[in-house]
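In this view, the complex is presented without one of its protein chains, the others remaining in place.
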Amino acid sequence: MKVKYFAWVRERVGKAEETVEPPASVRTVDDLMAWLAKRGEAYAHAFETPRVIRAAIDHAHVKSDTVIAGAGEIAFFPPMTGG
Amino acid sequence: MKVKYFAWVRERVGKAEETVEPPASVRTVDDLMAWLAKRGEAYAHAFETPRVIRAAIDHAHVKSDTVIAGAGEIAFFPPMTGG
Amino acid sequence: MPVPVTIRIQQADFDIAREIAALTAGRTDIGAVVSFSGICRGSEKGEIIAALTLEHYPGMAEAEILRHAETAMSRWPLTGLTVVHRVGRIIPGENIVLVLTASAHRQAAFQAAEFLMDYLKTNAPFWKREESAAGTSWVEAHDHDDAAAARWTKP
Partner (left out) sequence: MPVPVTIRIQQADFDIAREIAALTAGRTDIGAVVSFSGICRGSEKGEIIAALTLEHYPGMAEAEILRHAETAMSRWPLTGLTVVHRVGRIIPGENIVLVLTASAHRQAAFQAAEFLMDYLKTNAPFWKREESAAGTSWVEAHDHDDAAAARWTKP
């Protein structure tokens, strides 16, 4: 599963994207954030307040309780500030 | 007192402006339209439905019951269709 | 910084890019510019229009636009405002009117531009005459334009 990070999530994680293989117990976007947060200090910092982080699966916004099964690409980013 | 006509009021009257000297009994914009309507067939046609005609005194919109005393220039025209 | 207000009534077409540049050049306090261009359509209610001729009341037209420009400036925090209204003969596809508003924030720019257009439609002394196969006729005012203007006076 490909994971992408943007804005300060990207800066804190220290990379723009990577491929991860979470265990089957990681079912939702929330689970994935909790699992990623345990991958080290940088991830812990990036995901320390998961409620402010937005997620998208395959280019569509999703809620944090969305099941990730079948996702090709999951992205994490702060609230958007374009326009 | 200078009177100006625009759009179909101008076309019906047959002139764009003129100077008129109404009698003292002509007090309001309504009175002036009624008085002008008696100046001939062209005027009668132009002012046959005075309620649809708008008026301005010295470049400001006025209601038809406005007193005309002191007016330098009175204009008559149909509802506006600019923009 | 004074608010630049430009009001012009002219036969010639306008250049939106040049008008925007004039409103924004050298400034860094503008976050939003809204432009509205009104364009002559080629048909009205199914009838083909060959051209419009715009007549106006010189002196009053400028005064009436300025009065509404001042109202807009007092109601919204604008950094600039431009109104250009063409007169004379205009063919389908050509510009009729331009309203430009600039502000730090987008809502002010949008609302002021809508307000100005609604008032131009109903209060500025301009009249359109249409040329079609049936001859020429004066365009009638629309009730929905009065309704659009009236919403700005609601509490």
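Residue numbering begins at 1 within each chain, and the chains themselves are lettered A, B and C in the order written.
By our rule, a residue touches a chain if its C-beta (ideal position, glycine included) is under 8 Å from a C-beta of that chain, and two chains touch if they have at least 3 such contacts.
Here the structure is a predicted model, which is why all the values come from computation and not from measurement.
Among the chains on display, the ones the left-out chain touches in the entire complex are A, C.
Of the candidate positions C:V5, C:A63 or C:A148, contact with the hidden chain is made by C:A148.
Residue-wise, the contact with the chain that is not shown comes from C:A113, picked out of C:I9, C:L78 or C:A113. Where subunit C meets the chain that is not shown, the touching residues are 15-17, 20, 24, 26-43, 92-93, 104, 106-107, 109-110, 113-114, 117, 148.
In the full complex, subunit A contacts the hidden chain through residues 4, 6-8, 56, 59-61, 75, 77-83.
Note that in this section only the chains that are shown with their structure count from here on.
Averaged C-alpha coordinates put the centre of subunit B at 26 Å from the centre of subunit C. Distance between subunit A and subunit C, defined via averaged C-alpha coordinates, is recorded as 48 Å. Work out the mean CA point of subunit A and of subunit B, and you get 72 Å between them. Shown for subunit C are the residues in touch with two or more other chains, of which there are none.
Residue positions of subunit B touching 2 or more other chains: none.
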